[in-house]
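Take a look at this one; I'll ask things after.
Shown here: the complex without one of its protein chains, the others still in place.
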Amino acid sequence: MIVLLTNIMLSVIVTSTPLLLAATGELVVEKAGVLNLGVEGMMLVGAICGFAVALKTGSPTIGVLGGMIGGALFSLLFSVLALSFLAAQVPAGLVLTIFGSGLSALIGAAYVGISIERLPHLAIPGLSDIPIIGPILFGEDILVYISFVAVVGVSLVLRYTHVGLVLRAVGDSADAGHALGYDVIGIRYLATLFGGAMAGLAGAYMSLAYNTSWSENMTAGRGWIALALVVFSTWRPFWLIAGAYLFGSIMYMSFFLQGFGIAIPSQFVSALPYIATVVVLVIISSNKARIRMSAPACLGKPFHATS
Amino acid sequence: MLTIIVTGLLFLMFGKPLLQSLDVFLIQPLTNDNGLAELGVKAAPLILIGVGIALASRANIWNIGAEGQYIVGAICGGGLALAMPNTPALVLYPMMLVAGVLGGMAYGGIVALLRVQFNANEILTSLMLNYVAQLLLIYLVSGPWRDPKGFGFPQTAIFSPNAAAPVLVEGTRLHLGVVFALVVAVIGWLVLSHTILGFQLRVQGSAPRAARFAGFSDKKLVWLAMLVSGGLAGLAGLFEVSGPIGQLTTTISPGYGYTAIIVAFLGRLHPLGVVLAGLLLALSYLGGESAQIELALPSAVTGIFQGVLLFFLLACDALILYRIRGADVGRFAGLKARFVSPKVAPL
Partner (left out) sequence: MPLSAAPDLTDTPLLQLSGIVKQYPGTLANDHVDLTIAPGEIHALLGENGAGKSTLVKIIYGVVKPNAGDIFWRGEKIEIASPNAARALGIGMVFQHFSLFEGLTVAENLALGMNEQRTRKQLRDEIAAIGARYGLQLDPSHNLADLSLGERQRIEIVRCLMQSPKLLIMDEPTSVLTPQEVDKLFETLRKLAAQGCSVLYISHKLNEIRALCEKATVMRHGRVVAHCDPRQETTTRLAEMMIGEMLTAPRPRLGLSPTALPCLEIDRLTIASDRKFGVDLKGVSFAVAKGQILGIAGVAGNGQTELMDALSGEVPSGKPSAVMIEGIEAGHMAPAERRALGACFVPEERNGHAAVPGMTLSDNALLSGYVRKALSKLGFINRPKTTNFAAEVIKRFDVRTTGPMSEARSLSGGNLQKFVVGREVLQDPKLLVVSQPTWGVDAGAAAAIHDALVQLAEADTAIVVISQDLDEIFSLCDSIAVIAGGVLSPVTRIADTTISDVGLLMGAAGGATETDASYRRNDAA
C-alpha cells in the first residue's frame, strides 16, 4: 500500500511538472502583456531538441539544456512576427503551434521508436531512502525542483525587484512605459524568450522524463492546458502550482483508472483532462470582474512606438 | 515564393535533390491523371471550413475548434448512414447533410455558450473540445460502431451506396462537396460584403466599441460565428466520410480543421480568397503524400510547408503595413485592424 501510494505521488509529480514549467514561462510572458498561444509548438520543439541532444551526447542533462535552447530560439519566431512586425498575437501564436508540430515531427521522424536513459533522479544517501517522504521529497529529478524554484523565483522577481516591476508595468501600459523611456519591445522579447525556454524545458521533460522516447505530437495539448492554467491562476505564480498539480492528478487518474481496468471506456477517461480544463476555465472566467482586475491590462495588444 | 525557397532548403537539408523535390511536391500532383480532381477533393473541406473561420475571424472570434466540429459532423452524418443503410439515397443523403451540419453547429454552439454565458475564452475551449471529439471518435469506431467484419480494426462498416456522396465526374473522386464549397464561398462573400450581417461582423472585428455603439449584439455575433463555422466544419466532415473515405475511421482528418485556419488567413479572411488558398494548401497535402512516397520524406513536410507559408504571410503583411505607415501614420492603425486583434477577450 505504501509503495502504491508513493508511486502514485511520484507519478502525479512527473505528470504535473511539465505543466508547471510551461505555465510559469507563459505567466511571465503574459505579465509583460504578450499572449503567446504557441506554447504547444514550443513544447514540441523543446521535446525533440531535448531528445535529439540527449541521444547525441548521451547525457539527458545536456538534453534538457538543448530543449530549453530549442524552445527559446523557436519562440523568437513569434517575437519577430508579433513584436517586431506587429502581427496579431493570436495568429502569430497559432503559427508557432502549427509550425512547431510540423517541424518537430520532421526532425523527430528519425528518432521514432528509440528509447533512451531517463533523466536521473536525485539520490541523497539516507534522505532519499526514507519511506514515502524520501523518494517524494529527495528523490526527484532536477527539473521537478527547478519547476518549484522557478515559481518562487518568478514570484519574487515580479514582486520585489525593479526588473519585475518594469515587466509588470510594460504589461499594464505599454504606452506609459514607452513614454518613461523603457524599451517595451526589448522587455517583451526577453519575456517571450523566457517563456520559450520554459516551454522548451517542459517539452524536454516530456521526452526525457515523462517518457523516454519521442513520438509525434507527444505533448497532446499540454501546452494549451498550460495556457488555461495561467488563467486559472489569475496570473498569480503560486496558484500555478495548485493548478498544475490539480491537472496533473486528473491526467494521472485517467491512466490509473485504465490500469485498474475499470469498466469505463478508456477514451472517456482520457478525455477527462480536456473536459476538466474547459470546466475550470468556465468556473474561473465566469467571474468577469475578477478576470478583468487580474489580467494584465495590455494583454494581447500589439505595441508600436508611434512617436 | 519565399515559402517555396525555404521548403526547398528543407528538402536539401534532408539530402534530397532540390528541383526534383519541388517537382514532386508542387508540380507532379497536378499532372497526374486525375490530379485536378484530387485537388478539388482535398480543397473542398478546406474551403468549407476556411470560409466559416474567415467569417468568424472577421469578427475577432477565434474558432480553433473546427477540427472537433468536423469530427462531430462526420460522426452525426456517418452515424445516420450506419443506422439506416437501406433508406433510399434521395432521402438518406439530405438527412445526412443536415445531421452533419447540425452536429458541427451543436459542437460549435458549446463554445459559443461558454463564451457568451461564462466568458470562457473560445480559443482554449474550442481547442480542448478537439481532443474530446477525437477521443469520442476513437471510442465509437473501436467500440460500439466497430465493424464486426473488420478484423478488429478500429473502423466502422463501409457506408451503403445510398449514403455515398454523389460523384460529379465518373472515374474520379470529385464529389458534391466541391460544388457546395464553391457555393458556400460565394454566399459567404455576398453576406460579408452586401448584408447588414456581414457589416456587423466586420465592424465587430475592426472596432468592437463601434459595433456596440451601432447596436450590434456581440453575443449574437459570437453565436452566429460559432454556429456558422461549426456547421460548415460539420458539413466538411460529413462530405469527407461519405465521399473519399466512405466509412468512419480514427483518422478521418489529416488536420483539416487546423489547416483551414491557415487557409482563412492566407485568403485574407475573404471568402473568395479562401477558395484560392484552399486550392494551394490542398496542393501541399497532395505534395506531402507524393513526397512521402517518392522521396521517402515524412508527411510532416506538409505541416512545415503550411507553417512556413503562414509565417511569411504574417510577416509580409507586417512589411506592407510598415511601408504604408511610412506614408501615413494614421492609416496604419486602421489597416492592421483586420489582422491585429484589438480585443483578445477574455483570456
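Chains here go by letter, A and B, matching the order in which they are written, and residues are numbered from 1 within each.
One rule holds in what follows: a contact is a pair of C-beta atoms (placed from the backbone, for glycine too) under 8 Å apart; a residue touches a chain by one contact, two chains touch by 3 or more.
Quick caveat, the model's predicted, so the values are computed rather than measured.
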item: Touch with the omitted chain, as defined above, among A:19, A:92 or A:169; value: A:169
item: For chain B, the residues touching the chain missing from this view; value: 194-197, 199, 202-203, 206-207, 209-210, 212-215, 217, 325-331, 333-335, 337-338, 342
item: For chain A, the residues touching the chain missing from this view; value: 162, 165-166, 168-169, 171-173, 175-182, 288, 292-293, 296-297, 307
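The criterion applied here is as follows: only the chains that are shown with their structure count from here on.
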item: For chain A paired with chain B, centre-to-centre distance based on mean C-alpha positions, whole Å; value: 28
item: Sites on chain B touched by chain A in the complex; value: 10, 62, 64, 114, 117-121, 123-125, 127-129, 131-132, 135-136, 138-139, 143, 258, 261-262, 265, 298, 300-308, 310-311, 314-315, 317-319, 321-322, 329, 332, 336, 339-344, 346-347
item: Interfacial residue positions of chain A with respect to chain B in the complex; value: 35, 37, 77, 80-81, 84-92, 94-95, 98-103, 105-106, 109, 216, 220-221, 224-225, 227-228, 231, 265, 267-268, 270-271, 274-275, 277-278, 281-282, 285-286, 288, 291-292, 295, 299-302, 304, 306
